[in-house]
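Now for chain A:
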Amino acid sequence: GEVNIGFTGPLSGGAALYGENTLSGLRMAVAEINAAGGFDLNGEKTMVNLVSLDDRYSPAQAATNAKRLKQESNVSAVFVPHSGGIFALQDFNEKDNFLVMAYSSVPSITEKGNSLTLRIPPTFDGYVRAFTDYALEHEGKKLGMGGATHEYAKIWGAMIKKEWESKGGEVVSDNPMDYNKSADFFTGVSRIISESPDVMFVGGASEPTGLVVQQARQMGFQGGFIVMDQAKIDEVAQVAGGLDMVEGAIGVVPLSVYDTAAAKDFIERYKAEYDKMPGSEAAYNYLALHALVEAMDATESTDPKTIRAAIGDALKNMDTRKNPYEVTEVTENGGFVTETTLAVVKDGEIVREEIK
Partner candidate 1 sequence: MLQLNHVDVCYGSFKALTDISMTVDAGELVVLLGANGAGKSSLFNAISGLVKPTAGEIQFEDKQLNGMKASAVVASGVVQCAEGRKLFPQMSVMQNLMMGAYVHRRDRQGNRKRLNEVLELFPILADKADEPAGSLSGGQQQMVAIGRAMMSRPRLLMLDEPSLGLAPLVVKQVFETVKQINSLGTTVLLAEQNAFAALKIAHRAYVMENGHLVMEGDRETMLGNEQVRKAYIGA
Partner candidate 2 sequence: MLKVENVTKMFGGLAAVSDVSVEFEAGRINAIIGPNGAGKSTFFNLISGLHQPTSGRILLDGVDVTSLPSDQVARLGVGRTFQTTNLFEQATVLDNLIVGHRLRTKSGLWDVLINSKRLQREEKAARDKAMEALEFVGLTSVAGQLITDITQEERKRVAFALALATDPKIVLLDEPAAGVNPEETVGFAALMRKMVDEKGLTVCLIEHKMDMIMSLADKIMVLDHGEKIAEGTPEEVRNNPVVIEAYLGGDEDAAA
Partner candidate 3 sequence: MFKVASLLMTPAAKYLMLAFAILFPLVAANEYQVYVMATAFVWAIAVYGLNIITGFCGQLNLAHGGFFAIGAYTLGLLTADYGWSFWPAFLGALVMTAVLGFLVGIVSLRLKEHYFAIFTLCVGFIIYLLIDKWEELTHGAIGVRDIAAPYGFGLVDFTDTTPFYYLVLAFLVFAIWFMGRLSKSLLGRTFIAIRNGDELAQSLGINLMRNKVLAFVLSTTYAGLAGALYAGMVRFIGPEEANINHTFDMITYLLVGGIGTIMGPLLGTVGIVWITQSLQFLEEYRMIIFGPLLVLLVIFFPRGITGSFLTWMHRKSQALAPTKKRQENKVKTAQNREAESNA
């Protein structure tokens, strides 16, 4: 037998890279399951088939794709890596009976009470708190806002601003920039550092974030950075011109410095497969697909509601090799529970810090 699992995400256009990375994790998980001879569903050896469709980051196209995946491939779950698409799908997924595997940290995804949604990454409120605390303690009180302008970054930015001010910090300049379309950040960055902040909030995709950091340094900015979780410090450093350039940056712990066996093992296998360092979108979606199949295996069912109910146990019982982030719990609303982590660049090295 064969069971279909759906994916809709940007595979062409400006966000194609992001979609590809997500898909790579899913593909790797599928390959592993099938190489092991599939899984057992009601006593039948069942292979997994990933059906992926391009939506160019458009919510409407994501909705069309989801309809198609449901109708033509009878999938019980659809992976979507962007909040717009997730919202569009949440409009009808309960009616059409499929699980939305949401890869997005926007909190409202799980706050709406959709019974067939699973949020894979952690919401970012944990980061917001942790990063703020750390930066206020180690870097200074003056924050310059230089984040990106897409929806995700907007929500992030708004939250950190609020958090920063409520903890007694001061936001000295607020100048978000379009990371995806801008031709040049020199002007925007100079506007921010002309108010001489101690810390700069930056972040969109890693690479443009690297440019922003580099240009800030070129213009003489000496302070630290709060790096939004979409960007990974190691990738940022590569673009910016080395870890020295990002000294004092606070961000999520990049997969590359996770020292758990599960993570290291995953990185190894991913590198062998794709010849590059995996990002978190690959790792998270990888583990989510494994968990999904694990749940099917355990319940002998492909019914979305049944799977949804069993996913928590599946995560717990799963082989840790399939779970690089060691997620073991799902909240009532369907959010995967991940330990919030924090990394800083100190003396040219990325070090993981405990969160108080």
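Definition applied: contacts are C-beta pairs under 8 Å (C-beta built on N, C-alpha and C of every residue); 3 or more make two chains touch, one makes a residue touch a chain; residues count from 1.
With respect to how the candidates were assembled, all candidates are chains of the complex that A comes from, given by their letters.
Source: prediction; values computed, not measured.
**Q** Since the rest of 1, 2 or 3 are in the complex but keep clear of chain A, which one touches it?
**A** 3
**Q** Please output the residues of chain A touching candidate 3 within their complex, sorted ascending.
**A** On the chain A side, the touching residues are 11-12, 16, 20, 52-54, 57-60, 63-65, 67-68, 70-72, 84, 87-88, 91-92, 95, 149-151, 154-155.
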